[in-house]
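A single protein chain has been omitted from the complex, and every remaining protein chain is retained in its original position.
For chain A:
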């Protein structure tokens, strides 16, 4: 039977209303891309703009910077144990209330489809990042069974990427319960399952949120020590 639903206007993935006004822009591929989200919802996201930290994409403010880096990145890069592991983190949006709500729906409620809201933008960002392979920050087995999917992997897959899986978690405790200092001082969070996957390669890590950057830096360190040449990351929000 003919599926009439394809003739109906698409529904916004975030509010279920019909999309009347399409949001499109010229991407770097010089192709029109459409987001499966309505203009009202889309404008509630707040893109990162202005002068950004060269490493972590934080919006630079006068009192919280050292040259082209934010104070946090400056500190990381001063630390001989951590300098040089993460070449760059690209983030797309501010982690505002609406983004918080959207990510909660996406990963805690388990609405995988929401990944598609961001896939045109992620595809676009991927064009400007140098990498050989995409990897994602792994979830603990417990979380994976709870949610049914890894949200970072969902972002990568809906943006058309095939992932490699070189990382495994060593610690499973909730990260949010620890202070920044604790997190930075954790001996090791990840182990490498297969160094051959990464040796001599530029790796792009994808994740949903960049908070303190410690998770990504731990992953970057593990990967680099296993032979990867450069580590970049792409996160939805920070």
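Here is the rule we use: a contact is a pair of C-beta atoms (placed from the backbone, for glycine too) under 8 Å apart; a residue touches a chain by one contact, two chains touch by 3 or more; residues count from 1.
Basically, contacts and distances are computed from a predicted model.
The listed choices are "(2Fe-2S)-binding protein", "Competence protein ComFA", "ABC transporter permease subunit" or "Ferredoxin--NADP+ reductase"; the UniProt protein name belonging to the chain that is not shown reads "Competence protein ComFA". When you scan A:110, A:160 or A:195 for touch with the missing chain, the hit is A:110.
Contact with the omitted chain, checked across A:38, A:99, A:154 or A:198, is made by A:154.
Summary of contacts with the chain left out: across A:39, A:130, A:144 or A:225, the touching residue is A:144. In the full complex, chain A contacts the hidden chain through residues 1, 3, 5, 8, 10-11, 16, 105, 109-113, 144-145, 147-150, 154, 157.
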